[in-house]
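Here the complex is missing one protein chain, while the rest keep their positions.
What follows is chain A.
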Amino acid sequence: QLLKSRQDINPSQACRVRSQDPNQRRVLDSATRQRRLTRQLEALEKDNFQDDPHASLPQLVKRLPQFDESNESGKRRKKTRGDHFKQRFRKNFQTLLEEEDLSVSEGPNYLTAFAEPSKFPQRHFCAVCGFPSNYTCVSCGARYCCVRCLGTHHETRCLKWTV
């Protein structure tokens, strides 16, 4: 059963006082929550193929291993990298995986090598401060540890980018 009622925007009330009235609070169902979680996990996997934002600054005295090597290679990389990737890697990982059609072949392969779900129960941490949490936000399912963190959560993140 979903409690998705329209949000009444009461002009006399300030926005930061969120109404605790059950009729006015939007609650996400478990499918939406799962979708949000999958989105977050996929965002964690991204490769960051972008230029170092500090590459154009004046040359550093000591050469650091982490940063871009020199100004010229940074600029050259800017020209070739974007086009290069778009041209040669039109097929992304998913397409290649499907092409391989591994379910047909026998023996161990990429798909069988997956680690299984853990036998231990999942631990939950507060989305705001990172310490172990005990409570769940009613609307979106995020965890929090204390009332202060709940306030921060409601102000900043709760239902801000819904799928």
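What we mean here is this: contacts are C-beta pairs under 8 Å (C-beta built on N, C-alpha and C of every residue); 3 or more make two chains touch, one makes a residue touch a chain; residues count from 1.
In the analysis below, contacts and distances are computed from a predicted model.
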#### Entry: Name under which UniProt lists the unshown chain, selected from "Glycosyltransferases", "Propionyl-CoA carboxylase alpha chain, mitochondrial", "Actin related protein 6" or "Aspartate--tRNA ligase, cytoplasmic"
"Actin related protein 6"
### Query
Residues on chain A that touch the omitted chain in the whole complex?
37, 40-41, 43-48, 50, 52-54, 57, 60-62, 64, 66-67, 96-97, 99-100, 107-110, 113-120, 122-123, 125, 128-132, 156-157
